[in-house]
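Below is a slice of the complex: some chains, not all, each in place.
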């Protein structure tokens, strides 16, 4: 799986005193940077491919400012043109968030879904969740 | 249903050129302000009640900077201590996002879920989705 370590920011908390729920999708997207790079090696937006179709997030436990969090990103399934990810956020020993995200490999200028190329598929399958 | 009109901000777009997917949960939460006020009439965080348990978002169509969007928030179901919302975002004639959110009426200091009071239940049921 892919692993990203994040240091929570004051601006990511809310008045209730924990990390705000809307910060979670931002962190999960940050955890997909290596996958984005597979599809767009030069990180340029004019060659961008990955477009999100669905996001599902379970908020399991509160996350606090002052302690790093770990984002884990597994590949759940590689379809012909789409990709399902399974993601978790841990803080210390605690599982705080689990969720899924569905992406499609989309040619933005020409507006069609492209098959995921075999070399990217092979790389993604190294991160398959058992 | 509840209705909130939002003017997209430049900071809410991303390099691909549309509203970034992580902006959507922020807008949907903004659309719940009237519901938060039902549970915490003084809008103070020390009396805060609504804690999110799950969020599910379908990204149906891209949203553009430069044109207002409408957030619609229906009550899908009122449980004993929890609440399911159904939400849509439209830009002009286009349905761009649909999703659900599950909240629990939680006493944060004492750490237990409280039954939703009858007067709030009655108010919420005025916004039930048929």
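Order of writing sets the labels: A and B. Residues in every chain begin at 1.
FYI, a residue touches a chain if its C-beta (ideal position, glycine included) is under 8 Å from a C-beta of that chain, and two chains touch if they have at least 3 such contacts.
The model shown is predicted, which means the values in this text are computed figures rather than measured ones.
The complex is a homo-oligomer: every protein chain shares one sequence, and counting across the whole structure file gives 4 copies, of which 2 are shown.
One rule holds for everything that comes next: only the chains that are shown with their structure count from here on.
Rounded to a whole number, the gap between the C-alpha centres of chain A and chain B is 22 angstrom. Within the complex formed with chain A, the residues of chain B that make contact are 14-17, 21-22, 24-26, 29, 45, 48, 51-59, 108.
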